[in-house]
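With one protein chain withheld, the remaining protein chains of the complex are depicted in position.
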Amino acid sequence: MTDNKNNDFEFAQNPEVEDHYSGKSYSYGQLIWHRFLRNKGAVVSVVVLVIITLIAFLAPHFSQFSPTTPYPNQSNLAPGTNGHWFGTDNLGRDIFVRVAAGTSVSLRVALVAMAIDLVIGTSYGLISGYFGGKIDLFMQRITEILSTIPMIIIVTLLVLVMKPGLISIITAMMIVGWINMSRIVRAQVLELKSREYVLSARTMGESNFKIIFSQILPNTLGQIITTFMLSIPNAIFLEAFLAFIGLGVPAPLASLGTMINDGYTQAIVYPYMVFFPVLFLALIMLSFNIIADGLRDAIEGS
Amino acid sequence: MKKYVLKRLLIAVVTLFLITLILFVMEKAMPGSPFNDEKMSHAQVAALYRKYGLDGPIWLQFFNYLKNMITGDFGVSYTVQVNTPVTTMIFQHFKISLQIGLQATILGSIIGFFMGVLAAVKKGTIWDNLMTGISVLGISLPNFVVALIISLIFSYKLMVLPGTYQQTQPFVSSILPTIALSTFTMASIERYVRNDMITIMDSDYYRLADSKGIKKYQLIMHHVIRNTLISVITVLAPLMIDLIAGSMVIEKAFAIPGLGTLYISAIQANDYNVVLGITFFYAVLFIGIMLVVDILYGLIDPRIRLDEGE
Partner (left out) sequence: MKRSAAIVSTAIACVGMLLTGCQKSSNSGTQNQSKITVVENTPVDSLDPAVAYQESAIVTVANTTEGLYTMDAHDKPQFGLASKVKTSNHGLTKTFTIREDAKWSNGDPVTANDFVFGWRRFSDPKNASPYNFELGAAGIKNADAITLGKKPTSDLGVRATGPKTLVVELDHPVPFLSRILAFAPFAPVNQKYFEKTGKKFGQDSSHVIATGPYKIKDWKLGDNTVQLVKNPKYWDAKNVKVKEIKLDVITDPEKAAIAFENGNADYVRLSGQLVSKYHKDKNFVDEISNFNHYLIFNMKEPGINNANLRKAISVSLNRKEITTHILKDGSVPVHSMVMRKLGKNPKTGKDFADESTTNLSQYSPADAKKYWNKAKSETKLRSFTLLYDDSDPSYSNVAAYIKAQVEKNLPGMKVNLQQVSKKTRLDKMAKSNFDVGISRWAPDYGDISAVLNMYVTGNASNYAKWSDPEYDRLIAQANKETDLSKRYQLLLKANNILVDSAACPPLYQAGAPVLRRTNIKDMPMHISGVPLVFKYVYIK
């Protein structure tokens, strides 16, 4: 929004442009906010997400149980026994507290992945798609090379260098996680840049920077947000995938992924061991997705 | 067009060379060797290194690998399927992955496409909410969770479908993995189709056409869906690679001896040639599909000129 305001000052001499920008930019944020609030599903999702986040970060500190200390003689208790709301796992650890702690790990992974996707992926896709030609070819080669080297190899190597854990996983995501975003943005830019209004802006001699930020970026926002929100399940899924092949968060730490993985092979014996982490995972993903939809609708003004 | 394709192919070769080189070096840096095992003595391991030519300097090993690769020889497996040519292994395992991947792509994209069209055309109605709800759920549940749920229901409780892949009945035992694998594709396609169609239907030229009184059915068929296809192809291509190249998680969940399963076991066993071979194969697959996508792009939407760089 501030960009647009700055533009106002720059183009103050031109009444036409001023008219065009001023009224809209002032109410734009508020407009989106109002539209978003009208979407009940999205609002509920925000509330759910806030509650889950609170549980994730507070429960481990306030519960009487520890997420990591084993109590072997309390193992595999059914939900509701001895004050364990979600039951206990194979080592007698409280599943509720572990799900909370695991959620915080998964959320951290997702947030970092989101930030990286957004910053690197969007700018990369914009530059690549907008400038085209040699720059595009070169940048596309880089993404192709990166996305053809399998994630697990990168992670295995990183685990070699660093200690296995969150940092290795996030670093691995940093290296390849943004590629999908950049590809989507590039595709969108390729489509947009031959549109009339971009062409006209170009012929009018606007700078590339300005065209990208005032003409192209706002128009790709819908797609960016969709992709961006889709990257959250991707990030959480990737973390769980790594857990699946034994490269997840090391014990005694747990993420939702490692917990699901642990419970997966015992689902017919102790269904609650896999049910609660799956429930939290699904709730988080659902919420993010519904919020994403709500935001996109609000931005696109439906 | 021809020139463009040739140029892309040339670049593809360079890319593949770089991938092979990087991976070759990275592999040697991976912990362990194919032969470290609690039963093997140092002398035995040394003998195996000699036998497979792994004892020379790395540049020589790489040179030999490239030399053999050009003749189509990707070496043999060291541990997973001892002494079997890697090409044979990839072919055998890929057949299974391809079958399930294609089934899932077809199932997921067809259902997803129709769901998306329905949601967009009936925007704001109960249909839209229902379709969107299903797709949000499809995206929110990781496919291994879907795999768990459907295999518990159909294989464990109802006992109507096998929960593991069986080579003696390749179709019946691939039904559950296909469904589990297709949910994400279905949901993604639904979202993109819906979003894209709505964007187009909100655009000026659509409104103009609409105001001209063209029949809604015609309008959607000719203008909207045609434009939506571009978006679908970009999304579908990477999705398809994921699916065909073998969703490792699904293959693990249903004990499918596909390429993904082979890949994981090769990585865990440090079976260098197999890892290199499969990675190379994935890379060729990926680059090939992306090239096809870009060419299709040009065919569907002439506004995008392929030879822009010149």
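Each chain gets a letter, A and B, in the order it is written, and its residues are counted from 1.
Just so we're on the same page, a residue touches a chain if its C-beta (ideal position, glycine included) is under 8 Å from a C-beta of that chain, and two chains touch if they have at least 3 such contacts.
Everything numeric in this text was worked out from a predicted model, so none of it was measured.
Residue-wise, the contact with the chain that is not shown comes from B:A255, picked out of B:I22, B:A255 or B:L285.
Of the candidate positions A:M139, A:I169, A:A267 or A:A298, contact with the unshown chain belongs to A:A267. Interface with the hidden chain, as seen from chain B, comprises residues 31-33, 35-45, 47-48, 51, 79-84, 88-89, 92-93, 151, 155-156, 158-160, 162-168, 252-255, 257, 262, 265, 268-270.
Not every partner is drawn; the one left out touches chain A at residues 68-70, 72-73, 75-76, 90-92, 159, 163-164, 246, 250-252, 262, 264-270.
We take it that only the chains that are shown with their structure count from here on.
Those residues of chain B whose C-beta lies close enough to touch chain A in the complex are 11, 14-15, 18-19, 22-23, 26-27, 29-31, 123, 132, 136-137, 139-142, 144-145, 148, 152, 156, 188, 191-192, 195, 198-199, 202, 230-231, 234-235, 238, 248-249, 252-253, 263-264, 267-268, 275, 279, 282-283, 286-287, 290, 297, 301, 303-304, 308-309.
Residues 132-134, 136-137, 141, 144-145, 147-150, 152-153, 156-157, 160, 180, 183-184, 187, 190-191, 194, 222-223, 226, 230, 233, 236-237, 240-241, 244-245, 260, 264, 267-268, 274, 278, 281-282, 285-286, 289-290, 293, 296, 300, 302 of chain A are the ones touching chain B in the complex.
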